[in-house]
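Every protein chain of the complex appears in place save one, which is left out.
Entry: subunit A
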Amino acid sequence: MTVKTPRRSLLLAGAALAGGALVLSGCSASDGGGGESDTSTLTVWLDANRAEALGDVISDFEEENDVTVDVVQKDFPAIAGDFTQQAPTGKGPDVVIAPHDALGQLVTNGIVEPITLENPDDFQEVAIQAVSYEGQVYGVPVSIENVALIRNTDLDPNAHATFDELVSAGQALVGQNGVEYPVIIQAGDNNLGDPYHLYPIQTSFGAPVFGTDAEGAYNPEDLQMDNEGGKAFAAKLAEWGASGVLNPSLTGDIAIESFVGGKSPYMITGPWNLERIKEAGFGYSIEAIPSAGGQPSQPFVGVQGFFVSSYSENALLANKFVVDYMGSEEVQTAIFESGGRAPALKTAFEAAQSDPDAAAFGEVGANGAPQPSIPAMSVVWEDWGVTEGAIIDGSAGDPAAAWAAMAEGIRGKIAAG
């Protein structure tokens, strides 16, 4: 209103333009703001893979509810972090897809809202456990992923009962047909170990990260890594490091490159590398990772789920989208078909069994352990990887002592919060 300095009719043109701009800026500003005036636009953050898989479902949703869904494509690993930062500013999305292990952090920051599933039993138990935190269900799980052993059946037609047998079979093959490594387990960059890929072996020694309470929730005060089994695992790491079974230079890229190049009969990896392996053209079999320490080997199971922002102004629409649509068999199957990861909904999972690869990964995952989503878990990764790397390359000295020191350090950090 302060602009009213009328000077002849010349100003009329300016005023008209200004009015036009006002309208225009009004439109554009309300798009991103998600303010009260704009309740028919739902902002959803998806990764490229799922954005593609959900295209049809989203247009159905738009039509049936007469709303607009604004899909923002994001890099999957960046979603949880960006969401944490943006939600409190009011500019965040209404719905996000995120890995379940970020859930603890999202709840601690108060940015996701519990949701109500009419029948949680329709989903795989491990999936519901994964999207629950402190007794509340926060998301609709869509897909499950885990690692398994992939065997190049052209190089070794026989399955093995124990990891030691597998290693010696692999060692016997080294030198023939271009085989260079008895087994491939990827490592992190710069001599870091890769605790995620080594976890099934660690659990086969009876040394999970955390103990669980009666309801199956992880207890951050009960770190179990350094029990007797853990020490035996550490000694084994040192032994395998010295004999070249574990190679800290095999980063993720080099590992899959070597495996598809036929340089090893076995690799521990997940469904994300399946396409590459199929392209390589050799026969393969997906099976449980043989136990190294006598107990069952349990890989981490990662679950991806849809979560509703507690800052969403469209809570009702967001809930409808997440619960009614993302939990439907159609969506779960569509996502499975685009990513090859097993669906979390039981009926869709059954249907996915017709795909032998998905069935095989699913079977291994059914015996897995959900990757902990408690915030204390984030303290664990770094020290865990560094210590495994140092034990494998021999720079850690006594493996049992290094392992125990690591566990002590982690306990201290968890206690310090």
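Going forward, a contact is a pair of C-beta atoms (placed from the backbone, for glycine too) under 8 Å apart; a residue touches a chain by one contact, two chains touch by 3 or more; residues count from 1.
Methods note: contacts and distances are computed from a predicted model.
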Among "Maltose/maltodextrin transport system permease protein", "Phosphocarrier protein HPr", "Type III-B CRISPR module RAMP protein Cmr4" or "Gluconokinase", UniProt-listed name of the chain not shown: "Maltose/maltodextrin transport system permease protein"
Option from A:Val69, A:Ile115, A:Val167 or A:Met267 whose C-beta touches the chain left out: A:Ile115
Of A:Phe233, A:Tyr311 or A:Phe349, the residue in touch with the unshown chain: A:Tyr311
Option from A:Ser59, A:Asn158, A:Asn177 or A:Asn190 whose C-beta touches the chain left out: A:Asn190
Subunit A, residues in touch with the chain not shown (by the definition above): 1-3, 5, 10-11, 13-15, 17-22, 25-26, 29, 39-40, 65-67, 81, 84-85, 88, 105, 107-111, 113-116, 118, 134-136, 189-192, 247-249, 251, 254, 310-311, 313-317, 319-320, 323-324, 375, 378-379, 381-383, 386-387, 389-390, 393, 395-396, 402, 405-406, 409, 412-413
